[in-house]
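A single protein chain has been removed from this complex, and every other one stays in its place.
Note that the chains are named A, B and C in the order they appear, and that numbering of residues resets to 1 at the start of each chain.
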Amino acid sequence: MRTRYVERNLDGAQSAGQSFSQTRRWWDTAGIAFGVLVFFVLTLAFTASQFGWLPYDPDQADLDLILAPLGSPGHILGTDFFGRDLATRLIVGVNAYFLPALGAVAVSLTIGATLGLAAGFRGGPVGLATHYTCTLVEAIPRLLLVLFAVTVYQPDIYHIMLIIGLTGFPGLATRLRLRIRHLREQSFFESALASGVSLQTILFKHLLWHHCRPLFLIHASQAMGEAILFETSLSYLGFGVQEPTPSWGNMVQTGSDYLLQGNFWPSTLPAAAIAITLIAFYLFADAFERRAQDRQNP
Amino acid sequence: MRIKRSAIRPIARTLAKELAFTFALLVGISVVVYAMLVTAPNSHSADLATARPAEQTATPAYFHWLAGLVQGDLGNTSRSGGLVADELIPAAGHTLFLIACAMSASLLVAVPLAVCAATKRFNGLSRPLLITLYLSSALPSFWLAYAAIFVSTHYLDYFPVVDGTNIDWPITALATAILVLGSGLATTAARELSSELTRVLSQEYVTAAVAKGACLWRHAYVEGLLLPILEIAATRLSHVIGACVIVEQVLNWPGLGRLVWQAAQERDTHLVMGAVLACALFVALAHLLHRTLHVLMNPRASHMGY
Amino acid sequence: MKGSPHLEIENLQAYFYASADRTFVRAVTGVDLCVMRGETLALIGESGSGKSVTALSALGLLKGDPGIVAGRICLHTDEGPRELLAGLDRCVTIERTPERPLSISKNGPAWDRQQKRNFVGVRGKEIAAIFQNPRTAFNPYLMVGEQIVENIRLHTPTKLYQEAYDQALYWLERVGLEPAAERFDNFPYGLSGGMCQRAMLAMTLAAEPALLIADEPTTGLDATLRTAILELLAELQRNLGFTLLMISHDLHVVRRLAQRVAVFYNGVIVERGPSLAMLSANDIPKHPYTQALLDAQPVRVSPKPRRLIALQGDVPSPIGEAAGCRFAPRCTHAKGINAKRCEHESPPFFQVSSDHQLACWLYTDSKEVSVRGVDA
Partner (left out) sequence: MKPTLLKSIVLVCLLAAQAFAIVSAAESLKGTLRYGEYGRPATLDPITSSDGVSLRAVELMFDGLVSIAEHQEIIPALAERWTVSNDGAVYTFQLRKDVTWHASAGETLKRFSADDVVFTYRLMANPKTQGSLKARVALIKEVKKIDDATVQFTLSQPSSNALALFSLKIVPKHKIARDFLTRDDSFVQHPIGTGPFMLAGSPADREIVFVANPHYFRGAPKLARVILKPFSDQNILQQAFKFNSIDMIASVAPRDLQELQANPRIHLAPYNTLSYSFLGFNLRNPILADKNVRRALSLAVNRPEILRSFFNNQGLLISGPFPPGSWAYNLDVQPLTFAPDEAAGLLKKAGFSAGSDGILARAGQRLHLRLRAPIAKENESTKRVVLAYQNYLKKIGVEIKIDFLELQAWNDAVFNRNNFDIMFGSWSFDDAADISTLFHSADIGPWKNNFGAYRNEKVDKLINEAKAAIDLNQRRAIYQQLHQLLAEDAPYTFLWTLTDYAAYTDRIHDVKIHPFRFFADVHTWDAIEKNDANKP
């Protein structure tokens, strides 16, 4: 377990066979790059499905080619229980998340930012009220809340995503509150106000934009991952995106009917897609968080 | 732990505040649930909320409903006509047992992992384990459960699902459930614990403790392990209950999650409402317990506001 | 015993790796220091000059990568000398050839284990420390008294709780915290800064350490409290006879307490000698940096009003290698004929009197004593 520390050659010339001890920084960069890459691929898939640049029609069934295995001619990723091309459906499945999940994220960002800002800035009763709201929202398990909403309102997936967005803010609000309170304790406001900056500029430009921007990005990527997992769970319970519209969640669910018989591709592929996306989001959030911390206290 | 006599008063005051907070929380939960019932387009649910009192104004109706709740009257299930409480209580017992097992198991994994990560020891062993956990927490839980069952049935020739008879010794089903439920929990716990531990280990008082030759952990364990563990257990409870809905479905665990899903399918508003209230009650009580222990363990806690 | 060496530090080198720039921060580059038994030695210098790194190295608490890479620290205990950096050469290899850049490879875990072995029975008992901010140095989750009791039971033959409790009360009274029984039950957040530092002294000294390292013990305190604490420290040292290694910015404090002084500049010691001689404004030869420190110091009673002279320029970055005298860029003497030598050659120590050495080319006629440091 020897670690090697090598100084940069001051001439800029790198000698051969150098090894660097630098791991964390590299990992962080890799994490951020991976997250960006996955997001780019998702956007590409979204665009492709919007403009119809697809190998097959996602609903086109080929009843002679049910459950074709991986690498079948014509269907690189095989077909599902209905003879539909899995690759196509994986691409189109992104649609199910893109707008609803982004909507959910936007809702939770807005609420979280407002509450966190108010609580961090004002403290006292406002802080208590925010703490109360956050605890209240977190006290009811979200999946149960969604099931309850399903029972009484019979909402569609967009409304369910709205519920998920509406209940997703406590994490952000709490972190924002702590961060702002920390800044406030460091006489951040006083020094800014003393230098003649208006309160609005301080709140929105300095505080939210300069100091808390990483928090938003971290929360957004986590919330996005959560929304995807939620849709998947709901699909399993029968309340998610409904066939024939593909979503990764309902693909895993319908595919899992064949998993126990050994046909695991139809469910494993979308499950892997979900896992890769989520890990990308998590890694991105983690790396970004560390970056932000480093910047704050180098 | 010795508590100074003069500290009893602030602690008592803080605890009283926490109690009031929990009470307010419970009231808030009931208001949310009631509001959802009243605004329901489905007449049956709305009946449930307003039918009791003679007068039709909303406020007294709420209090009648609340009074019923307090007396344990959650109504009857529309499915079997039995009392909701009769169905909820055993199911809640099974779910809590499952959660307790999953939580302790995942903490058993997460704590050593976090300690290794924070002290940069045994990286060769803990890193791959952490990556595996990370991966499994990103997979859809029901797929993970299916995969576990697939592996178990195809390679170990054993069927790890509660089918009724082995409920009294549900070792394998429990193991599968813990694997599925615990992977996400262990990942979060390991991550949060290790970052918290890293922070605490670099605190000056820990350095000072080492400088005076005392055991590092005797000084670091409260803030670095105990308090974060309490915090994680209390705040993740709600998530774990949610995850239970899925896991219980797959593994046929006769708990709240399975019950509430069936009830949701049958639009059995009473039962779903009861389950939601029960879960929220658990979470609120866990929150209270967490705060209580926190206040008792952290002498500064009773001097801090929100 | 008095007058014999207590703690010897030879050629201590500690680097930190700045991974972003792939360079080493040279925290300490070849420090030689000897603390005599029973004396008070003060380390002075600017922030980042390596005083605290040296002190933490003696405690084995230096964190960071790669940390200590070379040197020898020898602690003379009643049982005989102990090498506190034993085994360092097995864990660290330094490669440096003219054509390749500096490369250090260190087996961190092995060194950590080695450190643990080296320091068995040392910390708290042989070497104890008090820190700059007493409030963060106390465990906030335990009562102050409990922490004193812990220290007593760890390091003295007293093992019974009740006895240790009584002793703790005694020590609390000794440092002037009264009523002791009540203070015993206080949590650190309930004490003021001065009280905390007193409690810290009580806790540390209750273990009866042979050597006390005080890392800027009064920096965080009010001026009035500062004096009281220093008086207390001086009084305790007189009565208990421990060796005191003190780090301070405050030259008044140093003059009052310390017998000897070592001046740090940018990771090396530039001057060491008796404090009274060095820190008085008479004509004893001084390193230009020491002189600059003195010039920047307000003097309470001055024969004639004097302008304070602030030192011009900045401390050179500890990153990267430095040839020549570290102080040369800011030195008023490094102009003209001396300039070339000052900028390109590292000055060795020159003996100006029996116990007074300094590293400056101004004193080339004095006797050269040693040349140290990888950078030399």
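Just so it is clear, a contact is a pair of C-beta atoms (placed from the backbone, for glycine too) under 8 Å apart; a residue touches a chain by one contact, two chains touch by 3 or more.
Predicted model only: the values in this text are computed from it and were never measured.
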Out of all the chains shown, which come into contact with the hidden one?
A, B
Omitted-chain contact residue, chosen from A:Ala87, A:Leu260, A:Ile276 or A:Ala292
A:Leu260
Of B:Ile149, B:Ile178 or B:Ala280, the residue in touch with the unshown chain:
B:Ile149
Contact residues on subunit B toward the hidden chain run 76, 78-82, 86-87, 90, 94, 146, 149, 152-153, 156-159, 161, 163-167, 169, 171-172, 175, 248-252, 254, 258, 261-262, 265-267
Missing-partner contacts on subunit A, residue numbers
59-61, 63, 66, 81-82, 154, 238-239, 242-244, 254, 256-261
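By definition in this document, only the chains that are shown with their structure count from here on.
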Which chains does subunit B share as contact partners with subunit C?
A
When the C-alpha atoms of subunit B and subunit C are each averaged to a single point, how far apart are the two points in Å?
50
Multi-chain contact sites of subunit C, meaning residues that touch two or more partners
108-109
Which residues of subunit C touch subunit A in the complex?
15, 17, 19-24, 65-66, 99-110, 320
Sort out for me which residues of subunit C touch subunit B in the complex.
59, 61, 63, 108-109, 121-125, 128-129, 131, 133, 136-143, 146, 150-151, 154-155, 185-187, 189, 203-204, 207
Subunit A - residues contacting subunit C, complex:
1-10, 15, 20-22, 24-25
